[in-house]
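What you see is the complex with one protein chain gone and the rest in place.
Coming up: subunit A.
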Amino acid sequence: MSNPNHGPDAYLREEMLPEMPPPARETGMVKWLHENLFSGPVNAGLTVLGLLIVWFLFDHFYPWFAHSVWNASSLPECRKIIAETWGEGAGGACFAVIRERWNQYIYGFYPPGLYWRPTLVFGLLFVALAPILFSISRNIRRIVLMTAAIATLLSLVALNTPSIWLGVAVAIFAVALLVAERHQMWLLGFSAFYPLLGVWLIWGGSFWWIIMILAGMGFGWLAFIIAGRLSPLLAGSSAIVVTLLVWVFLSGDAAKDAENLYSLAITRVDSEAIGGFLLAITIGVAGITMSLPLGIVLALARRSDMFLVSSLAVIFIEFIRGVPLITLLFVAQLLLNYFLPPGTSFDIVLRVIIMVTLFAAAYMAEVIRGGLAALPAGQYEAADALGLDYWKAQRLIVLPQALKISIPGIVSTFIGMFKDTTLVAFVGLYEPLKNISDAVRANIEWKGIYWEPFIFVGAIFFIICFSMSRYSMYLERRLQRDNR
């Protein structure tokens, strides 16, 4: 190949060199070990020290786990079995307490004949969440719904669910699986109805209450349409006013009358009976779903141009964050009743949920505010320049990006809040970690058992929190890929 621009002795590579394999030190196991564990004397020393610590822990705890007993009816019996098998003085775990009392850890003092109700509610949670959490991938949605359906139906059969309800459960799951294939957005209708259904199934009572609550919203919607004809500003407020009026003045009596005419009631269960993970998950799920929207509103309010709005948001957030959650829970337990009209009794679990929600929402607001601040000003300007109004710009441009940035913080807040549900122990509710364990130990058979319940409860908390963390990583990766 001759090159007119260069003289005869100019250098020109005529052939490309082939690729060569890297030296052995630079690949595989050897490279990894060298780089990560033994790259220098300090590093090598730390590696050895780490291994020693791991060995020490393993050596200490392994026998305890290895000697564990799952079949016994009391702690003394456990000890006897361990002594007989492993010799006098050998230590061992007595997980038999979990086998015997798992139901209290899961359901608290819920009537055993009705265990199927919260179980069904938990199973349906996945149907309600599917179109929200797993909207991106049909495959994952299918897997989640399938697993939830099979696990729930098997549990329902094992828990002697009445056949009508078994039928209902089968029907809901079947429809959900079908709908999720093509029209997953329709499932959002179920998600909206789910909280009412869940509350009714867990606490029981008359279904007419649910119908009347829905009727109130229906009237509110009517008011929205009618008032909207007159002025769009009036529409929202009149919808809220009408809904509240119907709830306060009509729903109660109407539900009672309807119940007398035709009963749609299932057995009522008191809040005191609700405990264990049923309680923790109820508070957690309710708090999570309500604190996110509230946190968004607070974050937007705090950044608002309107002085009154932003100062109210700042006061609320700083006050709630400045006070320990326990204080708020005590307020929920003792003080809230003073502010309510005499004669109204306000369910303790509901009060606790409200406080936990407010607490989490304050943290959520700050996390989301961080996301909002991270958004370049150009995004706001472009939205403005296109003529989008404030709410549309927030909803379509700002929040999708700000929330995506905030995912790790949001999920951390969720996880922290879910673990904080154990603090309701201080207002006498039977959360799994302390009060249920105390209740179990109060029996003569299990007096003195200590570590095993903690390990069991801790493991379940870990599984739930770890799943949330994995989900957030999945979501981040997913959104990342879309925007590359």
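Quick note on the criterion: a residue touches a chain if its C-beta (ideal position, glycine included) is under 8 Å from a C-beta of that chain, and two chains touch if they have at least 3 such contacts; residues count from 1.
The rule is simple: contacts and distances are computed from a predicted model.
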| said: Can you match the unshown chain of the complex to its UniProt protein name from these: "Amino acid ABC transporter ATP-binding protein", "Tryptophan synthase alpha chain", "Molybdopterin dehydrogenase" or "Iron-sulfur cluster assembly scaffold protein"? | reply: "Amino acid ABC transporter ATP-binding protein"
| request: Can you work out which residue in A:Asp347, A:Glu381 or A:Asp438 touches the chain that's missing from view? | output: A:Glu381
| Hidden-chain contact residue, picked from the options A:Asn103, A:Gln401, A:Asn443 or A:Ser469 | A:Gln401
| field | Sole contact to the chain not displayed, among A:Glu19, A:Asp59 or A:Asp389 | value | A:Asp389
| request: State which residues belonging to subunit A touch the missing partner chain. | output: 376, 378-379, 381-382, 384-389, 392, 396-397, 400-401, 404, 479, 482-484
